[in-house]
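Apart from one protein chain that is not included, each protein chain of the complex appears where it belongs.
Labels for the chains are A, B and C, by order of writing; each one numbers its residues from 1.
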Amino acid sequence: MVGQRLVKLLSHHEYFELAVVAASPSSAGKKYREAAHWYIEGSMPEKAAELRVVETTVEAVKREGGVDVAFSALPADVALKVEAEFAKEGVPVVSDASSYRMEPDVPILVAEVNPEHLGVVKLQSKRGWKSFIVTNPNCTTTVLVMALKPIIDEFGVKKVLVSTMQAVSGAGWSGVPSMAILDNVIPYIAKEEEKVQAESLKILGTFTGDSIKPAEFKVSASCHRVHVLDGHTEAVFVELKRGASAQEVAEVLRKFKGKPQELKLPTAPPQPIVVKDEPDRPQPRFDRYEGGGMAVVVGRIREDPALDNGIKFVVLGHNTIRGAAGNAVLNAELMVKEGVI
Amino acid sequence: MVGQRLVKLLSHHEYFELAVVAASPSSAGKKYREAAHWYIEGSMPEKAAELRVVETTVEAVKREGGVDVAFSALPADVALKVEAEFAKEGVPVVSDASSYRMEPDVPILVAEVNPEHLGVVKLQSKRGWKSFIVTNPNCTTTVLVMALKPIIDEFGVKKVLVSTMQAVSGAGWSGVPSMAILDNVIPYIAKEEEKVQAESLKILGTFTGDSIKPAEFKVSASCHRVHVLDGHTEAVFVELKRGASAQEVAEVLRKFKGKPQELKLPTAPPQPIVVKDEPDRPQPRFDRYEGGGMAVVVGRIREDPALDNGIKFVVLGHNTIRGAAGNAVLNAELMVKEGVI
Amino acid sequence: MVGQRLVKLLSHHEYFELAVVAASPSSAGKKYREAAHWYIEGSMPEKAAELRVVETTVEAVKREGGVDVAFSALPADVALKVEAEFAKEGVPVVSDASSYRMEPDVPILVAEVNPEHLGVVKLQSKRGWKSFIVTNPNCTTTVLVMALKPIIDEFGVKKVLVSTMQAVSGAGWSGVPSMAILDNVIPYIAKEEEKVQAESLKILGTFTGDSIKPAEFKVSASCHRVHVLDGHTEAVFVELKRGASAQEVAEVLRKFKGKPQELKLPTAPPQPIVVKDEPDRPQPRFDRYEGGGMAVVVGRIREDPALDNGIKFVVLGHNTIRGAAGNAVLNAELMVKEGVI
Partner (left out) sequence: MVGQRLVKLLSHHEYFELAVVAASPSSAGKKYREAAHWYIEGSMPEKAAELRVVETTVEAVKREGGVDVAFSALPADVALKVEAEFAKEGVPVVSDASSYRMEPDVPILVAEVNPEHLGVVKLQSKRGWKSFIVTNPNCTTTVLVMALKPIIDEFGVKKVLVSTMQAVSGAGWSGVPSMAILDNVIPYIAKEEEKVQAESLKILGTFTGDSIKPAEFKVSASCHRVHVLDGHTEAVFVELKRGASAQEVAEVLRKFKGKPQELKLPTAPPQPIVVKDEPDRPQPRFDRYEGGGMAVVVGRIREDPALDNGIKFVVLGHNTIRGAAGNAVLNAELMVKEGVI
């Protein structure tokens, strides 16, 4: 799903040209049109359809003329090896895989949240790599940290508890059988809670110049799969350092802009956080395409009676756009503008 | 939905005989067979089918020969008036409506959790009533307090945060249009969070002999509707007074028995709390009928990294059985055994 | 649902300007923004949002400055009275209601299929009306007759048997409770089969100059509701007069163009019938927006072993666009170009 979103986003891009499509050996050699069963809205972009799929190796990609930047939506175990090869050979990698996220010299980048973490990539030269890897967070984490960032900056945060209702597309096309989820909730997604807890602290941490110091608040996640195609909905409970009313929080979220908005990056949503006043929003089917799927949508902001200086709200984001492919493209756009690639 | 569950549960009951069915004027006069579109599994019990529906008034019920106890699944506004009339005229009312729940002289009863609160009904005589009203909690609350009770008794609880994924049957047959929930989550259920927060403190409070002193921990709820027919799933985060491992909590939940089990009440589940060890349970489609729909099912018990002495888990219960009709019938059974009716 | 689709289609239209929005007395007086809960993709068009809703009477509409043509998505009983009033007072009505469809002087118009039937409206002057009513077919019928038209023209048709799998939006926002359709099929839609059977013969009949002679083939429908938001899928079995291979039928469908394509009407899909070669298409989620929701999509064309000169295929169309609002707008566009309004 993420690979197809990447193809779609890169097919008519202001900065990038989709030059090579690489996939597993079983697809290599075919045209992308034949290799891929197109799953997302709209038809397969014509130019991409005509590309010949190559194997996922530096050599194969070079034979097609090479690339200036590689976008990776590889499975974690494959990514571990392949992404390192690309970085070593001088091809910067913008990755949606989890393999390198928690490495100290690799940033987990959300362009509105921690653009300064990009600086840490210089440390990767110590690995003997000519270039570097930049990663996306896990999709659930991206949505969460987008909403937390302005709150942390304005009020400070001590504790975050988040309970998710995640879409089936997060598990890939065949990840969740209809027999498993029809008339059901699956209250478990392997490794998801650990990722949310660790990644959010790193992303919201401080880049000291030679390392990233994780943020010091506490995070707990409970992750659940629900019967929705796209869009992760997250119920968030936050203990603030400094008390705030629901209205103050809404205002801070509404006025938030990040570097992508400042730099007018092509994939940046005009409003990174859309705040809804209706009592029953955000809803995945109606709100997941806000900002072209790149905004997160917050609603139901209210004071929390259980936490000290507590606030609770619901946040929604499109898991394969903002939570994956779109975030990668936005990161790459930032890297272009910052002169890193 | 709740009315039909009541009819089903009372149709072949050891203590009770379904004597009269009362409904709105539009149904009055018809046989139950014609008046009700039977929505739940199995067919309409034959004897109930033959009953003639009467209007929901004391007089109409008396004309049919009267009843020893009235089960009410009336809308809140109707219940407010009708339940009082029955109680006044000497008919004890076991109610699923919310109208009287928060009245100081009315218990919200979950037979395993607070059977001693039954004592408060004697105060209702001050209203000039010959009999009294006993209420059910809101369905979400019932499921929650069942799981909390043994934890509170063993470890003490300071804070509870709960995020729910609730079934559409909770809103009644026509409550949630398919257009609203297909491929969607609705992160709002009117008045639900307020009910959960207030009712759980009352239920878990202390009956002092002439009033119910609410429990002193803090509760926060975030309530969401998901695409499931029956079974409310709740992600619960708890701050304990005394620290406990996940295993200790599991054990305490597993060995819990209440008064209904002790008294062997006919509708009591043998195991009021079923604890699942599989990492991906409870799931509504597979677990909602545990204990005939009268048990709650707990899984994913784990330590919580954000709260002090924190524990988190997922609990599931059948919202129209344990959360409504079944709880009412169990309450009535307790009342019979205790000699209250 | 149909009303909102009309608002959307008319909000930025080349020929029409949305001048007045009329609704039931409960909405009258409010801004459209407040009166309507916007249910369809994208946001409510800004200009429509600012319109003040009036009551559905000729007088109320005149007070707002009047209109040159009225689009009606009224309930059948209301339409019966109100549409006649508009037509009588000189306002042509383009209607999605069923009330006048089977009247001998009223055309059921599908612009690609029977544009010449527009001629019958002149007979309505005998009713003492200054203007006239033109109707849409039932949504299921529209999809069916689109696919049948080129087949009838090329090969002739003796019998049509159609089994439908219809979307819940066809019943309106609240028409199908989630409790009714989740994990279910409802094999019945009131009056639907009768409509399909009668309307398709009228639409595919011949306008003789002073009446419409119904087509002479036989039609049988079996209509079923399935768990889909938008898009009616229809399995069609056809006995041809002159035998044809699946390939010949595919070709005839593919090359079909109607008057809207010839006249380049703004809402006309470039290709009114899209033929899919993939073995598992059309599918509502992936194909309902072909031609902006105005094309029908045909697939699985194969020879039929049970009927003489038999052909079977599957056809899909968007029920609230091609099957309702879009068809009405296209009809009105045709009427403008033909000088009828």
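Following the convention adopted for this analysis, a contact is a pair of C-beta atoms (placed from the backbone, for glycine too) under 8 Å apart; a residue touches a chain by one contact, two chains touch by 3 or more.
Computed from a predicted structure; not experimentally measured.
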Omitted-chain contact residue, chosen from C:H13, C:K47 or C:R281: C:R281
Touching residue (missing chain; options A:S72, A:Q124, A:S169 or A:N331): A:S169
Options A:E83, A:D183 or A:D304, residue touching the unrepresented chain: A:D183
Hidden partner chain, residues of chain C it touches: 159-161, 163, 165, 182-188, 190, 197, 218-220, 222, 224, 226-229, 233, 235, 237, 279-286, 299-300, 304-307, 310, 312, 314
Chain B, residues in touch with the chain not shown (by the definition above): 41, 182-183, 289
Touching residues on chain A - with respect to the absent chain: 1, 39, 168-169, 172-183, 227, 229
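In the analysis below, only the chains that are shown with their structure count from here on.
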Core chain by centroid distance, with centroids computed from Cα atoms only: A
Separation of mean Cα positions, chain B and chain A [Å, integer]: 41
Intercentroid distance (Cα basis), chain C paired with chain B, Å: 47
Set of chain C residues in contact with two or more other chains: 182-183
